[in-house]
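Right, chain A next:
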Amino acid sequence: MRNLATVYWRALVQRKRLLGTVFLWTFFLWITTPFMIIMLKSVGRNWFGRKWLPPNLTLDWYRWAVTVANIPRILANTLIIAAIAVTISTLIALPTGWALGRRKVRGKELLTSIILLPRMIPPIAYALGVAQIFYRLHLVDKYLGVGLAHVAICAPYATLVLSSTFQALDDRVLEASAVCGANQLRTFFHVTLPMVLPGILSSIIFTFTTSYNELTLTLMTYGPHTITLPVRTYLAVGEGYWEVTSAMSMILVIPSFFVLFMIQREIAPEKLVGGFKGV
Partner candidate 1 sequence: MSNVMIELRDTSKRYGKLLANDRLNLSILRGELMTLLGPSGCGKTTALRCITGQVTPDEGQVLIDDIDVTNLPTHKRELGMVFQNFALFPHMTVYQNVEFPLMIRNEPQAESRERVMETLRLIRMESYEKHYPRQLSGGQQQRVGLARALVYRPKVLLLDEPLSNLDAKLREEMRFEIKDLVRRLGITAVYVTHDQAEALAMSDRVAVMNAGRIEQIGTPDEIYECPHSRFVADFIGLSNFLRGKVVSSSGEQATVEIDGRLLIVPAAGAAQVGQDWLVFVRPNDIELLPVTGEPIENELDGTVSKLTYLGDRIDYRVALGSALELRVQTDGKVRFAAGEQVRVRLPPASCRPVTE
Partner candidate 2 sequence: MSDAPSRRQNLITLLLLSPGLAGFFGLFFYPMLVTLERSLHPEGQTQGWTLENYAVLFRDSDFSRVILLTFFLAISSTLLSIALSVPLALLLRRKPAGHRLLRMTVLVPITVPGLIGAFGLLLFWGSRGWFNLSMMPLLGRTEPIQVNYTLVGLVIFYVWHYFSYTATTTLSTLEGLDPAIEEAATVAGATPSQVLRHVVIPLIMPGILSGSVLSFMAAFGAFSIPLVTGGSLRPLAVSIYKQIEVFTPARWSAASAMAAVMATLQVIFLAIYMRVLRRPTA
């Protein structure tokens, strides 16, 4: 067995191109197999011992997730909290992003870095503070409280996306519209809005997903009435019912894949990665 492996390895090294391809697809498998296993686990029955694939398929675990783990309720919590976080973040980011993207601001670089700071400091550090403040304000275990906590991490993101959207607006196009005789209102509705709508939309989708996935800040502010999907999944991992956990994970992962497709099409990935890129 070992010999065969060496023989294959030598043949590979001799063919550099092939080696590259093997490298790439090994990488692909390394990244994606965890998800494949979760997927199989969530629909497999009697998958014990040394078996590559589940012997039978079933939807029982999803049924369990719904009935026993009360997933619909938890999903509703998650969505409500995400909606609150998205709304507040967008309301914050629209004016702030406009000012940063289109107006003269003294010390703009510094300001942008400061506003993005919550994305660079591990959330646990300020989550401790947020939790203590929210205890005092009786916001713990409230939708508003958890949603507001999420804003800490969602708003910087939204601001980043929106300010670059507004910055990309071409002044000459707006001028052209004015020259064509459109008044400010018409310019706004017919020119400005269509141009920035994609940016606003992607900001909303990003913040939604960030909130939907958020674990740290929720762990510090949730309570029995505001358990979210990530928290429930985390608790389930600890409980050790891995089939049901897999089913929950499958539900949890859905919005992220939307985002993945979107990044690929719309936004330069390095922008997503470096909050400070372009500062």
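Candidates were picked such that all candidates are chains of the complex that A comes from, given by their letters.
The rule is simple: contacts are C-beta pairs under 8 Å (C-beta built on N, C-alpha and C of every residue); 3 or more make two chains touch, one makes a residue touch a chain; residues count from 1.
Predicted, not measured: the structure shown is a model, and the values here were computed from it.
Trainee: Looking at chain A, find the partner in this complex that touches it; the options are 1 or 2.
Mentor: 2
Trainee: In the complex formed with candidate 2, which residues of chain A make contact?
Mentor: Touching candidate 2: residues 1-2, 5, 20-21, 23-24, 27-28, 30-35, 37-38, 41, 48-50, 52, 91-93, 95-100, 103-105, 111, 113-115, 117-118, 120-130, 132-133, 148-149, 151-152, 155-156, 159, 209, 213, 215-216, 219-220, 230, 233-234, 237, 242, 245-246, 249, 252-253, 256-257, 259-261, 263-264, 268-270, 272-274, 276-277, 279 of chain A.
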